[in-house]
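Every protein chain but one is kept in place in this view of the complex.
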Amino acid sequence: MLITCPYCGPRDVSEYTYQGDGNRTRPDPASTDQEVWNAYVYDRLNPAGEHHEIWQHSGGCRAHLAVTRNTLTHVVSSVSFARDAGHKKSDSRRKTGAKA
Amino acid sequence: MSPRRAISGGRIDRLRTIRFTFDGRPFTGHAGDTLASALLANGVTLFARSFKYHRPRGVLTAGIDEPNALVTVLSGAVREPNIPATMLEIYDGLNVASQNRFPSLAYDVGALNQLGSKVLGAGFYYKTFMGPVIGPLKGTRFWMFCEWFIRRAAGLGSAGLEKDPSRYERMNAFCDVLVVGSGPAGLIAAKAASDSGARVMLAELDATPGGSANWSGETIDGLPAAEWAAETLRDLKARENVRVLPRTTVWGYYDGNTLSAVERVADHRNTPAKGEPRHRHWTIRTQSVVLATGAFERPLVFPGNDRPGVMLAGAALRYVNQYGVLPGQKIAIFTNNDSAYHTAEALKKAGAEIVAMVDVRDDTSVAGREIAREVGGEYLAGHAVVATEGGAQVSGIKVQRINAATGALSGDPRSIHADCLLVSGGWSPTIHLASQAGLKPEWDNDLQAFLPPKPTQNWVGAGAFNGSFSTEKAISEGHAAGLTAAGATDGKADELPSVDADAFDPNPAPVFEIKAKGKAFVDLQHDVTADDVRLAHREGFVSVEHLKRYTTLGMATDQGKTSNIPGLAIMAETLGKPIPDVGTTRFRAPFAPVSVGSLAGERYGDIRPERLTPMYDWHVENGAEFYAAGLWHRPMIYGLSGESVEQAYVRETKAVRGGVGLVDVSTLGKIAVQGPDAGAFLDRVYTNMFSTLAIGKARYGLMLREDGFVLDDGTTWRLGEHDFLMTTTTANAGKVMQHLEYLLDVVWPELKVQLTSVTDQWAGAAISGPKSRDVLAACVTGTKVDNDALPFMGIVYGEIDGAPVMICRLSFSGELAYEVYSGAGHGTHVWQALIKAGEPFAIVPYGLEALGTMRIEKGHVTGAEIDGRTTARDLHLDWMLSKKKPFIGSAMMDREGLVAEDRLQLVGIVSLDNRPLNGGAHIVEELDEANPHGSLGHLTAACYSPSLGKYIGLALVKGGKARQGTRAFISDPLRKRFGPVEIVSHHFFDPEGSRMHG
Amino acid sequence: MVEQESPLKPVWKPGTRGNFSDGVGVYLSETAPGSIVQLAAWHGEEKAIIAAIKKVAGLTLPDGAGGGAATGTKAAFGFAPGKFLVVDEQEGLVAAFAKSVKTETGTVTDLSHGRTAIRITGPKAEWVLAKFFAIDFSLTAFPVGAGRSTVHHDIFAQIQRSAPTQFDVYVFRSFARSFWTALCHASEEVGYEVK
């Protein structure tokens, strides 16, 4: 699998570290809403298909990247620097958190 | 002359004789021979024994699809099992043994298994060996008892026990176009792509590129096809933008057009050249791929189809045309398609007698009938072979009339004398790589074969891979594919080479199995018969995956290259469904077996690099024994002769507590945290405040994970307004760095903070003990080191013996102590200067054992306690949790599970029986050596404390805070160590810290 | 001033080794520069850092990712967004940059001791390096002067092509000995000389 780092160009997956679900938005640091924190730390969208995720080019420039990748085919459809993508984040995707 | 070598012909070098041995017997062959062709030329027909029934087996194919003729290559004590004789190039001194037989290939006691073959059918293991319900063999023991015997009989070749001294290497390659397969389609594709300026790689699994041109006997551009191929190859090799890789099997098609291939660099030579790897593992990242991988011929399934002397017709064509070898003298041919007619022609030309042409089809082509007449022998259209005759070698065949549409046999069988039977059941395109790269293949009813799926990655196909079996089409498709792959469009089709070849209809009659009495094999290596397939059907294992798993069809070393389609066809017929409805197998990597050595590549014998501190050589010279700490080597003790580990660390500890010692702390993770927001950032990631830290001061810090558990600890030093030096534990350096980088990049991109790993920039030497200040005073210049100039947690800059140093006064040992940092390149220089300056004070170097002993005495935590499951409160570090600010982990650290009273909490443990304690021992309230139970927790670390004169340890104990001052027991059944202990505070030694503040 | 000790000392063995059927494939050496400095620009301040490199080191860096330049004694290249490695045969580069790079522009980090510079030069340099690193070493993909950040398993490397058949590989000092040993081993196939 190759991921095209916006700085380094296409590089093998072995140069990257998967840093997880890319659509999570860290709650307000002062928030004490346990549900919100629980969702941030533990709940994942985990789709079978297009997935927004964070990868670090840890074996290259070390930048974190916002990657859109299909989890069924592994096809990477977009890559950008996570620090730029950060502002576009939306947290509207979550409907129901899993509860017991 | 060898008995089966044709007088002339073939691409072998008849002037070069090669000597080799097979099962200890000397043989000769010629340069260009495979083991299979050389042995066939010598009249050898028995190559191997099958897996299950140990039936005698010959050679079925001429290539990588060989299911039968597997051998072990011996080089000294090193063994390479399960190598197809068809893929093994002979060289002088080659030593090969047959396998899976005892005592010999000709007489194998394992063949007795055949007697029970009715019982040993598919799935028999599952139905028996359950054993008795009671008694010593109850439960699974009866099975294990039987299994012992089964395992003694199992397996094909033996792996050696000696280390393979060979070199393996990995190679990264990048190109525009990778062409897989070098038959006419591949050669032309490579040429077209190269002509249009692309960087091209051409991989061929055989030794001689050219593919079918090497044995087709056709004429291309007026040249014999093999010569045309050689000529084209010479042209390609001379080009700057082409790399040709012979003996290279492309076996994996991974994501992102990454393909992997193994090049057998030196397998065809007795010894590799100096520095040359035996195998080279190529990882090829390419813009596009041309798949010109050809096709595999399928056998027909009929009783006796496994007898040595039965061979694929296409293989025979290759033996005669490429190797000048006749697979027999009196040859019968059995086919359901036209391709085998060419073999008949070629064999006749080379001097063999064709005794019969048996074709299941009634209405064969005019051209076919013409060839049949020319080659002579009986022509039996509308007939089938229903049996072979002979012992471990074909001596004849039985034929009977067949209706190709219904498969019904009629008339009486009759015998025909023959010493070899060539079979063709049609051709299956070699679509494995395409299948790995994508979707399901598509069934073609005319060809009775699966064609490549639609691409999901960037590849184009050409030639027989596409189901286009004529050389003319291979060339035109190859050309187009080469251009497409290179992204070019201006190639001229009229420049393509002309082909002079007999046209043939590749479509077979849809006959896969001849249903007559007797064992008819589908998977030859695993002895899966047509009846096994039908048994699987009866028992409901009807999906293709169930069929494979239940019968082991296609699971042998040849991965079903010759057996998958016939097996599927028999299941389809039994179900009364079309073949594609039964299912298709998705092919997975590897296309063909790959040596483990090649995949390990350069890491074979060197799995991980070593990480060395600047003072490593000094430690070695001064008697250190080392620990592995991740990739680092760290001194454990500096033992004197005759000293035990415990004696050494006790001596070193006493020397530090009583005087002064020096320890290498260069492995601590060090991160430069720089920028105007560095202080604010640290406040967010540490539980305590750092923005308030004065320049020139250090502070102990604690980090939590987002989930509120402890991540790491360490000191961070403020070197400037915007400049901090963070230290982490050795083990967590990488993890902490990544954690911080994530936060800066993803969570707080607005912060102006720069992180740099400076672990390797600094050598760290911690000098500890009441005399440490005296030693520094004696060697440090440019600064004072007294309590005023350098108070606890203070930082000064100076020089030691001319080298600049940064000194921070902090203590892990609990003594008056300093960490002396210098540039790594000055590390040994400074270390030696400190040792020299310490000589009057009897300074000792000390290792991790002494360091660990002193930290246990002090109750400091390390990775054994920060094990990813402990909280700050568990470790008595509540005082570090700032209430003035949120920090990473603050929101989650108060969940009920993290604050429960009965959590494992840090305590000290004192041995009350004056015997050593072990890390990993458990703590119990009641001792029960026979049935240990009721664990309260465990020891994380233990040592003999010279300061207390006792064996002590740290432990994580349930509700430990409340248990201080109580008695308990150590329970260590694994090491049979039981005994009374006292639970105490983890601060064993100098709890007020007066020594380090002194 | 105290000389920096080489981390390669016990494994640094001048001379030739390996298969010389096609001559010497590669020459291996440690360049031991006096200064290795990392410069990092805040977002939008990259040009200012490039200007500082021009001013302090006299090197003109082309725009774009991985752009770099090398002279006989000095070299600089980008290895990450906004980040550059600047190398000088002489010591003292850190102090010079510390003066010219302001807090508002970015940071200066001294790595003179932290990285070891290994030079591989010769007709087979690309071939040998391709055994380690999954990057395209061809001249078109990796032009002279340019820099790349990559990794060989655990060993991070920043690589600059300082001439058509010459690469300078900067590795963490603690890994230098392992890397050097592996590099020598991998070079035996083409014949190598340690200089």
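Note that the chains take the letters A, B and C in the order they are written out, and that residue 1 is the start of every chain.
To be clear about the criterion, a residue touches a chain if its C-beta (ideal position, glycine included) is under 8 Å from a C-beta of that chain, and two chains touch if they have at least 3 such contacts.
To be clear about the criterion, contacts and distances are computed from a predicted model.
For the chain that is left out, the UniProt protein name among "Multisubunit Na+/H+ antiporter MnhB subunit", "Sarcosine oxidase subunit beta", "ABC transporter permease" or "NADH-quinone oxidoreductase subunit M" is "Sarcosine oxidase subunit beta". Hidden chain, full complex: it touches shown chains A, B.
In the complete complex, the hidden chain is touched by one of B:600, B:778, B:962 or B:984, namely B:600. In the complete complex, the residue from B:545, B:721 or B:786 that touches the missing chain is B:545.
From the options B:124, B:443, B:700 or B:797, the residue with contact to the unseen chain in the full assembly is B:124. For chain B, the list of residues touching the undisplayed chain reads 51, 78-82, 118-119, 121, 124-131, 133, 138-140, 143-144, 147, 150-152, 154-164, 166, 168, 170, 252, 254-255, 258, 260, 281, 283, 436, 531, 535, 538-541, 543, 545-546, 549-550, 552, 555-557, 559, 588-590, 593-597, 599-601, 603-608, 610, 627-629, 705-709, 863-864, 867-869, 892, 895-898, 918-922, 924, 931-935, 938-939, 941, 971-975.
Where chain A meets the chain that is not shown, the touching residues are 1, 12-14, 17-18, 20-21, 34-35, 38-39, 41-48, 51, 53, 55, 69, 71-74, 93-100.
The working rule: only the chains that are shown with their structure count from here on.
Annotation: 28 Å between the Cα-based centres of chain A and chain B. Rounded to a whole number, the gap between the C-alpha centres of chain A and chain C is 32 angstrom.
Residue positions of chain A touching 2 or more other chains: 12, 58, 62-63, 81, 83. Shared interface positions of chain B, defined as residues touching 2 or more other chains, are 283, 285.
Within the complex, the chain C residues that touch chain A are 43, 65-66, 79-81, 83, 134-135, 148-151, 156. By the touch rule above, chain A contacts chain B in their complex via residues 1-3, 10, 12-13, 17, 19, 26-27, 29-32, 34, 37, 40-42, 54, 56, 58, 62-64, 73-76, 81-84, 86. By the touch criterion given at the top, residues 1-7, 9-10, 18-19, 21, 38, 40, 42, 103-104, 106-107, 109-115, 130-136, 138, 141, 153-155, 172-175, 177-179, 182, 185-191 of chain C touch chain B in their complex.
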